[in-house]
Every structure is written in structure tokens, then in C-alpha cells.
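All protein chains but one are shown in place.
Letters A and B name the chains as they come in the text, with residue numbers starting at 1 for each one.
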Amino acid sequence: MTKQVSSKQLATVEQAQQLGLRPEEFDKIKEILGRTPNFTELSVYSVMWSEHCSYKNSIVWLKTLPREGKNMLAKAGEENAGLIDIGDGLACAFKIESHNHPSALEPYQGAATGVGGINRDIFSMGARPIAQLNSLRFGDIKNERTKWLVRGVVKGIGNYGNAFGIPTVGGEVYFDDCYQINPLVNAMSVGIAKVGKTVSAIAEGIGNAVYIYGSSTGKDGIHGAAFASKDITEDSAKDLPSVQVGDPFWEKLILEATMELIETGGVVGMQDMGAAGITCSTSEMSAKSGTGMKVWLDKVPMRQADMKDWEILLSESQERMLVIVKKGFEKQFEQIFQKWDLTYAQIGEVTDTGRVQYYMNNELVANIPGESLVLGGGAPVYHREYTEPKYFAEIAQFNINQIKDCDLISAIAIAKRLAAHPNIASKRWVYNQYDSMVGTINQTTNAPSDAGVVKVKGTDKSIAMTTDCNSRYVHANPFVGGMIAVSEAARNLVCSGAEPAAVTNCLNFGNPYNTEVYYQFVHAIKGMGEACKKFDTPVTGGNVSFYNQSSDNDAVFPTPTIGMVGLIRGGKKHMTLDFKEAGDVIYLIGSSRNDIASSQYLVAEHGVNLSPAPYFNLDEEYQVQQVTAKLIEKNLLCSAHDCSEGGLFINLLESAMVRNLGFDIHKTNANLRNDAYLFGEAQGRIVVSLNPSNANAVESLLSEAGVAFEKLGAITSGEIAVNGQQFGDTTDYAGIYNTSLENQLN
Amino acid sequence: MKFIAEINIMPQKALLDPQGKAVTGSMKNIGLPGITNVRIGKHITLEVDAATEADARQHVDDACKKLLANLIMETYDFTIHPSA
Partner (left out) sequence: MKVGVVIFPGSNCDQDAVYAFQNQFGCETLTLWHKDNDLQGCDLIFLPGGFSYGDYLRSGAIARFSPIMQHVIEFASKGGVVFGVCNGFQILCESHLLPGALLHNAHQKFNCKNVFISAQTSNSAITSTIIPGTALKIPIAHGEGKYYCDDPTLASLKANDQILFRYCDEQGNITDEANPNGSLENIAGICNEKRNVFGMMPHPERAVDADLYNTDGRLLFESLLSMAVSR
């Protein structure tokens, strides 16, 4: 039946290696095909079997994460993004994804196309994106290249997201030398779909037409997926053209056209074209449905005249979509494409062969069993070895008693230096470049809280969302650090008055063939899994980014970024983090501890880079969050704010600065070190403020729950004092806190 | 000696030029459908002090490579002539 595949260019094992495949993988391809692949087929395998598409080095462990929960509409990996039921006939789709390596090379376009890609993942499921977040990590802020990267990445995210028209409502920016060469750029998007109107990435119905629409295909980003899975070396800048150019204007048109296509009821399946372009979408969609696909590559609208078949297959030109059209809807679809001035063409049809068959000018140039290309099918799955990192021995030697405690007078100068620290200071230089208010749903602009909170128009609900990961903790103890990342995300949602619902994660690690890196990976996943079970927040998907390093010995901190969404129901207002009124009393829920491990204070003030993860107990953490949720539910609190980087002092300062109020607190436990009390980062702590008339009710509720708490003091009209020591006015700190980052970056 | 350089910086041919594409599309709105393939770059002029034209050329080339053009995405060319 099928014609003989073109054999004019039989591939070699050397070519396979150049494309990033291993010799044994080349043998496996020959075995699958029963012959030697040609170069085009080899190219297809090389991108589909890259880590980026196949998860070959990670899937074994990803499968151990909890993937089922009460509100889940799709299991992890089943769809392009996670999908949860939020009631009112609506579903929330959300996902986080990395664009680290492209951003290291060309920060503006790398970050911009990352934003474009993650939003396409959301709307290709039939969900209209409503909010975005991003998690960014860079090297030393004083370094000129770092500044170039920060400026480029922020401008890229801003220009793309702003023009696309989705508000950025949260995120994080973190600086550490370990990210000097390899910054991390993780972008998250959250969308809303109607239940029953969501779209899957499937290719059903023999004979159904396959359309490509959006932008034309060019030679940009060829071998991009393979590039994404290779170490960055001095030479990689020469691997051109390895960047793609994003066009948010076009993406906005595609979004609107896509929403109209779905509304017709004629969409069988849909997938965006990201890594590995046409190859990935055609093979994954047909493999998922157990069908096949015939694709006429010469029909693909091209930006350049002289493109080869494998270039068309691998191109990662941005803003392209693949849709399978129900018979009879073709005319209607074409009218929608024309309305939005989009480039489009029918490039193929669904078949029953189980094979993806690519034609170029009537010549069959690749003929591959679709299932052999994909995750869960023939793509390789590896169990990698892991060994405990040697630096653990040094961490174990840390002894808090070798660090001199500070007195309250020197604590003032320390507090000011921490307020100016780039990991603590205001990130307004960054987020003011993002449109945070388009869509008129952002509820935290004028009422700040620990998580981004957006109103779901037409319902009485809000969705809260956050991204979190303290990678220093994960480096110190991957298992505990993984648990903390999830717990902190949940804590931020709880402090905003939301019930945590589900997780998406972006796992940024070094080279998986390095056994110590793989140890970090395995144990961070175990930690995340434990915590996700505890909080009943299943992992709905995400992505894995390995090779975040400049050489085998120098990986970034293991950084499993957690994106978490939660719900606020019943028309309730979200909880805010700002102190409201002088005279209100301040409580700490959880316990102060003699712990400064892995704190910003320890690193910045004492230069201690290796110390254990801070104090953490999953059960205590859970209790603290549960009781805080209950206090919020009963309207007993005026503010709630989680204790994280910079410890208690920074926490109080952040709550005080919003309305220029101050605080007067007293450390009652004489055995507690000053530095641990003020700047320690022991986990499971939330600071709340309340009207004094509610103090009895709050205390008895906390006692009933058996949760440790202490009364810290009271809110003042602007002065700060600790144990009677005057620390100055909040405004002194606010000036430093607000301008530190912009002074370095402007 | 003073020279004047006129530098053109253009998006690489292999890369999408979103700006040029949008402007191309609008040409029919203003009644000029015959205009196609608009590509938009930058024009930079600068003065350079150098002993010889070859030196001046070298300085301008360095400036283009190091700062004025982003070689990952752009190409450049320039002409140079003595300042009048």
C-alpha cells in the first residue's frame, strides 16, 4: 500500500550522535523501522526522543507524583495542561514551562517566546488565558551580563504578555551566583474554559482534514528542541539560527480565531506547535488516538522558498497551530482564518495506518510508526543512577553556635541591608513593566496578598495563584526543600484566603547523567510528592528542564518551581497582607525557633553558603495552614502574611509598608537568639494581625487546634521597635526596600 | 581624520520580522496592494575619528558587532566616507 520511503540519504550513527541521540538509541530506531532510517526520519526521532519531548530521563519519577484529586478533569500528561473543575460549568487550565536555554542566548526573544508557548498550551485546550505568572532566576545582580539578561528577559516577557493582553499577577525573581551562566525563565499561564467545551490533542476520524494555521513556517529554531536538551557551551552561540522571534500580535489573532473555531463545534483535536514543531504535533496527536496521519509538507505555508523537508518538520517558528477538522466544517474554518487574516492550509489528513507519513512533492520522505516516537510508546525510558552529593558532608558540619548572634542595635543595620537585598527588596522595577491590570480581574493591585488573586467574571469565585521555590533549601536538602516548595505555595494561597487545589511544576535541574544531580532530582520529587499528598494538591503536569549548567561540575541549584492554584468561593473577599490600623495586635501562628539555616541572613551577613534546610515539619505546617484558613473563614483576621525569605522582621516590614504603619514586638523567650528570632527562616509560620476585640476568639481557636502561637505585639502608627529598642520608622526601610533593585538595574 | 558612517541594521533573513509583516498587511488598507515583503530595520549614522579609512571601517565594524547589531538576530552593512 504505502510507497517505499525515500532512501537517498540513509542516516549514520555519527549523524545520530550529532543530533543528540546515543548509539544504542540509533540501533533501537533501526529495530523499530526494520531498516536504516533516512536523515529526515532520524531528525524526527532525534527531536521526539530528546528530553524535552520524551521525558526519557524523568518520566519514571514523575509518575510517582500524586496525579488524582477531587476536582481533576484531566490527569497529568493526558492534556497539554492541567484542568480542574471550578464549578459554575467552568474549568481552570494551567501550566508552567521553562524557556531557560533560549533566554540565556537571547534574553528578549527567549523569554517572549516562552510566554507565547505557555499561552498557546492553554488556549489550544479551549481555555482563554486570564492570568500569567513567572519565576525568574539570575546570577549576581552586580554583573553586567546579569543586568543585560534581566533587562532583556523582563522586557521580553512584558512586551509579549502586554500585547497579548493577559495580566501578569504574580511571580518571583531570585538572584544567586549559581544562575550566572544559566538563568531560569519559567512562565505560567492560567485560563478558563467551559466544561464540555475543552479540546484535546487528538486526531480522530479517518479522512478528517489536518490544518495548520497562524504564522508561516521559516527556518528559525531548527534543531531548537535538540538544542534545548544540550549543554550550553562556548560554541552554542554559533549554532545559528537557534532563536525564534515571537509575534504577540499574531498570537492574539490566533487566540481569538481559536476561540471562534471551538465555538463552532467542529474541532476534533488541536495542539500548538512548540518544541519540534510539526513533527511533534502530528505524531503526538495521531499516536494518542491510535490513528495515523498523512502530511504534505510542501503544502505548509513557508516564509522561505528553499526549505528542505526536514527543516519544515523541525522548524520551531512561533505562533502556529495544528487542528483536526470535523468533516463539513472546513469552509466555516477557512472563513474564520480569513476573518483574522491568518495564514492557513490543509496539510494532511487522518489515516488508519498508525504511521506518520510525511510527503514532499509526492515523494514519501518519512514513514514512521507514530507510537514509536512518543512518551508512553516507543520513546526510551531510562532509570538513571544517583548518588548522594558530596557537599552534603559539608552541610552536616554546620553548627549554629559557631555563628555569633547579633545584638538589637546591630540588628538595625542588618535589617536595612536585608531590606535592600535583591532577593528581598521590592521587585516593582520588574513587575511595573508587566501589564497587571488588563482584563479588569486582578484583585490584588489595590489589596495586596501573598498570592495573585483574580476574579472569575460572571461567578462569585476568585482564583488565587502563586509560584514558589526556594532553591537554596532544595540544594541543602532536596527532599525537605521539595516539601517546602509545595508547602510555601500552599501557605501563600491559604494566606490569601484560598483553598489550594492543584499544582503544576517546572523542574529545573542540571545534567541528569550526573549522578549527584539525579539524586537531587529524585529526592526533590519525593519531597514534592509527600507534600502534595498532604495538601491534597495533585500535580497536573508541567515540564522538566535538565542541563541547566555550564559544565558537568557546576549545576544550578535544583529548582523545582511550584505553580499552585486555589479557589476562593462564595463571594468571599480575599485575605490581604497589609496591616490595617495602629492598635491592632500581631500574632505569630507557628513557633519561633533557634534556626538560621539557609537563611538570606546567614548567606548575606555571614557568607555561609552551605547549611541545612531550615526547620520544617510537614504535619505542623499543615496544622498552621488549616487553622489560619479557619481564622480567615470566621472573619477574625485583618491580615495574614507568610514568613519566608528574610524571616520575621522582613515579614512584618512588608505588612507595615503598604499603609506606612509600624510595629512594636517583644521576644519573650530569652533562650532564642536575636538573629534567629528576627531573620531566621524556620518554616510553618504565618503572621496575622487582628482587632484586639477578636484576640480571645483567636487565641481560643488556636489553642483548641493545638497549634503553637505567640502574641508578637501591636501595630503602631509608623515606628518600629523590638523589645523596647527603637528601629526607626517604616518609611526609612520603605525607601531602601522600594528603590534597591531599580538603583542597580536602571 | 573624521569619517561618517551610515549603518543599516536589518533582521536576519531567516527570522520572522513581525513589524514588517504587519506593515505589509496594512498596505492594502491604504490602497497599495502591490507593496509586499516589507522588512523594517534601523538606520544609524555616526562620526568616527581615525587615521585611515581602513581604521575607521574597523572601528565601525567593531561597534556593529559589539553593540549596534544583535548578531543572533540581525545583520548589518555600512558605507563610510570622509566628513566634509
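One rule holds for everything that comes next: a residue touches a chain if its C-beta (ideal position, glycine included) is under 8 Å from a C-beta of that chain, and two chains touch if they have at least 3 such contacts.
In this text, all values refer to a predicted model and were calculated from it rather than measured experimentally.
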| item | value |
| --- | --- |
| Hidden partner chain, touching residue among A:Pro102, A:Gly139 or A:Gly158 | A:Gly158 |
| Touch with the omitted chain, as defined above, among A:Lys455, A:Arg593 or A:His641 | A:Lys455 |
| Absent-chain contact - pick from A:Lys75, A:Lys197 or A:Lys252 | A:Lys252 |
| Options A:Glu14, A:Glu263, A:Asp341 or A:Glu704, residue touching the unrepresented chain | A:Asp341 |
| Touching residues on chain A - with respect to the absent chain | 155, 158-159, 162-165, 247-250, 252-253, 339-341, 428, 432-443, 445-447, 455, 457, 746 |
| Interface with the undisplayed chain - residues on chain B | 18-19, 22-23, 25-26, 29-30, 40 |
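Criterion: only the chains that are shown with their structure count from here on.
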| item | value |
| --- | --- |
| Centre-to-centre distance between chain B and chain A (centres being mean Cα positions), rounded to whole Å | 38 |
| Partner chain B, residues of chain A touching it in the complex | 105-106, 109, 215, 218-220, 237, 240-247, 249-250, 303-304, 317-318, 341 |
| Of chain B, residues touching chain A in the complex | 11-18, 21-22, 25, 70, 72-73 |
